[in-house]
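Missing here is one protein chain; the remaining ones are kept as they sit in the complex.
And now, chain A:
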């Protein structure tokens, strides 16, 4: 599969501050690629370099074979962008904004269809300043897609949205992807990355900590599985403690707590079955991206 975006050893400093230290990754055609990290990790600076808004101090970037700085004019035709903290004029109406932006591009999408698809048709005559947060976000997505881009860069797509609007936006992103648009998603929401992204780059302090699928990252982090249950009969804990996949067993208030690797659950349930013990109130905590991030960087992603 051809790489749509290639970032090699990107570096960007503002005076003394190193915003991006050394970032490399590749985005494949048709995937949703997540850039995940705490505030100030260098996510936004990285995508701004890809968009050609900032000149890197070091490293190379190629987007669809173009250099974001040198080939800016051509790049803007094929790269759709949604920026953090950017707006259209307050008194511009939704339909006017879409019509205007579509006139900027060589082969734009039909803005009326796009308006309908994004659920903004009944807001066509509403001024931008009168839209709700979710509607503004949808317009912003529509404006990013109106040029029929091959690649869409979306920065903090669902920040500030209520849970319902967030889920609707995720659904929309999956629909857009199914039309073959490659997407780069900047986020600090774990749930968002797990739900949408094919692959995720974890960025911390201006560096890439890891790039993998969300599941792969969780596995890579060697995060333990945590299992708890209430045994139906009194049981000998050594039965479980002796298992090679189990790292610890404790009992508290009649509940048994087991920690172990990814196979621990299988091992534990077969032992219980063999001994005719039923695990009541069984709960398993799977490692997720959040755990992976803590494990790989030693800190939590802020905002949670």
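Just a few scattered comments:
In the analysis below, contacts are C-beta pairs under 8 Å (C-beta built on N, C-alpha and C of every residue); 3 or more make two chains touch, one makes a residue touch a chain; residues count from 1.
Definition applied: contacts and distances are computed from a predicted model.
Its UniProt record calls the unshown chain "Transport permease protein", which is the correct pick from "Transport permease protein", "Dihydropyrimidine dehydrogenase", "RNA polymerase sigma-70 factor, ECF subfamily" or "Probable chemoreceptor glutamine deamidase CheD". Among A:3, A:18 or A:92, the one in contact with the hidden chain is A:92.
From the options A:108, A:134, A:231 or A:260, the residue with contact to the unseen chain in the full assembly is A:108. When the full complex is taken into account, the listed residue touching the unshown chain is A:51, out of A:21, A:51 or A:224.
Chain A meets the missing chain through residues 51-53, 73, 76-77, 79, 81, 83, 85-92, 96, 99-110, 113-114, 116-117, 143, 147-148, 172, 175-176, 178-179.
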